[in-house]
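All protein chains but one are shown in place.
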Amino acid sequence: MNQTSIVMEHVEKSYGRKQALQDISLTIEQGMFGLLGRNGAGKTTLMKMLATLLRKNAGQIRVCGVPIEDTKEIRRITGYLPQEFSMYPSMRVGEAMQYLGVLSGLNGKERAERTRRLLAKVNLTEQQHKKVRALSGGMKRRLGIAQALLGDPKVLIVDEPTAGLDPEERIRFRNLLCEVAQERIVLLSTHIVGDIEATCENVAILNEGRLLYNGTVSALTGEASGKVFTRAVDKRELPRLKKELCITSMHTQGGKTQIRCLSEVPVSGAQLCEPTIEDAYMLRLYRSGAQVDGLGGEQ
Amino acid sequence: MLFFRELKKVVFSVAFAIFAVALVAMPVSQDVLDFSDRKIEQPQPGQDYGVQNKEAPEVIMPAALDTLARAFCQNSYVTYPIGFYKNVKLDSAKQREMADILSALTGLSAEELLALNGQDGQGYAIGTDDGLSVQQDGGFSVTMPSDAQAGAQAGRISLKESVDYAFFKDCMERADRLVGGGSDYAPEKLARFGVVPLTYEEAAAQYERTKQTDHFTGAYARLFSDYLLVGVLSVLPVFLSVALCLRDKRARMNGLLYTRRASSARLIFTRYAAVLTAVMLPTILLFYLSNLSVWGLYPGEALDYLAPLKYALGWGLPSVMISSAVGMFFTELTDTPIAVAIQGLWWFVDINLGLTEMQGGYSLFRLSPRHNSLRHTQNFIDGFGSLAANRILFAALALLLVAATVLVYEQKRRGRLDGYGKCKRFFAGLAHRKEQSAA
Partner (left out) sequence: MENANASLQVWPIAKSNLRHNFAPHFLLALVLLLLTPVLFGVANLDRTASAVPLEVFVSLTGIILLTPVFQPEQNPEIEEVVQAQFVSSVPVYLIRIACSLAALTLLIGGFAAFMRSSGCAVDMGLVWGTVSNAVFLGGLGMAAAAATCNTAVSYMVPMVYYALNFAGGGKLGVFYLFSMMSGSGSAKGWLFGVGAALIAVSVLVKWLARKYR
């Protein structure tokens, strides 16, 4: 059991005075695991820590039974795709894979074989003679996944992989991750709720360095059931309602605005509706006392 | 405001800290931050006023011939092509040509002269223990051997009676070309052989020039400029602008900056102004610090209290401008620190070439004009036109480069130009050409 999961206990990390992670205890099992949170919530810090790029200040982390302090072994069993993937500008796609393969400790035969297989898997075979810097954002991200898989890792860590991708690329990328996750742990961080909904079974929510939620996606959605309402309101009412309710979205049609809001108690004149994971996420943030009225902007 | 933000970025950088240290260390190490012990004294009759180089044929001709003949016999000619000592050895064909030149000047046949070749200590009075001695300053002095034979030989190499100065100069120029240039036989340097003592009248006139034209303080500010340009201002500002431009790249700011509304021209020129300001403010301060040390030395004289400012801006600023502009242009063009190599090399070659005109070198393309003396105000007056042209040229060139930087930046903003790719392609093309030419 421990051999196939990441176990974190009371993990702390601070940069000088700023506490980036506080008392994080989390267990991540095989499959896709989503890490949700706003920008600056501590997601990247957590992921870099798991990729051994940052040191924790306190607590314990074991990855597939290996303590995080054993960086050499950890790096052998993890693959990491940072938020922005880049490679030496003069390298071509194939060369970059080969070089990173060398750095992953693969011998020549393995390197060639895996490079070929992985580039095919991420659909970059045709681009292998292109310069890395000439790739589009989506292609670059796919190359990033391919390089992270070079060492055939037990754990794949991907930080905000879909940010900045167009919808088509984003869907393709999600599917790729799901495919990969069948035989390993894939830890995915994002601030785009839709990514989690489409791919993950388990999710954790981070806010200001603290763990707000850890559990299944369906349980999270369930929490919000009976607390999501829609209502058509007059435009003039909006400023007042914005103060009273946690509004997650607004659609303006003519003089009326259709709002979607979260509330622990029924809202007069509003209609109850089926919660999405986004609602549930917002509710969690709302309950934690986070300033959320900036989030549910006009869409 | 954009300007103050950029200025803050420059000033609070490691590069600026190192620049500031160098800016102070250089004048301190050269002893020009405190001039209080270097008063320019009014000459009094009956003193020794030192020597000067003068185009005096009667002195130059025997001295130059003497040196050349000695070099010929040893086949070892001293030149300074970029300021560095170069010892030239001629092959037999060229040595023969040299013999012809000497022959035309002395009346001896080339064969006779060639026979003296390599006869250190036996032929012409060279290298004999009693004849040649090396002086402390590296020069040679020759005392002719007193015995009859050597005397006769010494007499053998001397000027023909009929040689006039124009012809002599001509021959020397040929000799200079023969050894590859950069020798003291070159026409513009021939006067170095004409060492004559300064007379009281000349010394007094020199003093008067310094008093009237420089009002004393100018002379000190000029010497300070000389050192500061050579050591700091002609080269170090390049690092500041390279650091500033590369900083954006490292901080991944390009994407953000490119989309901002501020026009490329405004951004680049503001940035440039920030670098210039950051360099010039402490520079002007140092100019004044150094100059202040002499304000008490000349009671009753009319001093020019603006001299430090004039020299800092007029003499110093154009070099700062060009070196910062080179930094900005090449960094934006290539996204590499290649500007450091370019400016570094230019500076290196320039200061070495400048070594040959220490007493006032104002050639048009001199990056660091020289005037390594508190005296010789006359040279400054004579060369002023050339100096002004030089400084204006560099300032204009700098502004042109900054304008070119704006163009490059604008193209990058529109996604048309990608520094690294461009320079990569250039080198790839170069390599390709090399391969072709090798084939």
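All chains are identified by letter, namely A and B, in their written order; residue positions are counted from 1 within each chain.
By our rule, contacts are C-beta pairs under 8 Å (C-beta built on N, C-alpha and C of every residue); 3 or more make two chains touch, one makes a residue touch a chain.
What you see is a predicted model; the values in this text were computed from it and never measured.
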Checklist line | Residue in contact with the excluded chain [from B:A25, B:L285 or B:L400] | finding: B:A25
Item checked: Chain not shown: contacting residue from B:F239, B:F330 or B:Y409 -> B:F239
Notebook entry, point to check: Residues on chain A that touch the omitted chain in the whole complex?
Noted result: 48, 51-55, 72, 75-80, 82, 84-88, 90-91, 95, 98-100, 102-108, 110, 144, 147, 151-152
Notebook entry, point to check: Considering the entire assembly, which residues of chain B contact the chain that has been omitted?
Noted result: 13-15, 18-19, 21-22, 25-26, 29-30, 76, 79, 81-82, 84-89, 230-232, 235-236, 239-240, 242-243, 246, 250, 252, 336-338, 340-341, 344-345, 348-349, 351-352, 427
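Operating definition for what follows: only the chains that are shown with their structure count from here on.
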Check: Once you find the CA centre of chain A and the CA centre of chain B, what distance in Å lies between them?
Finding: 61
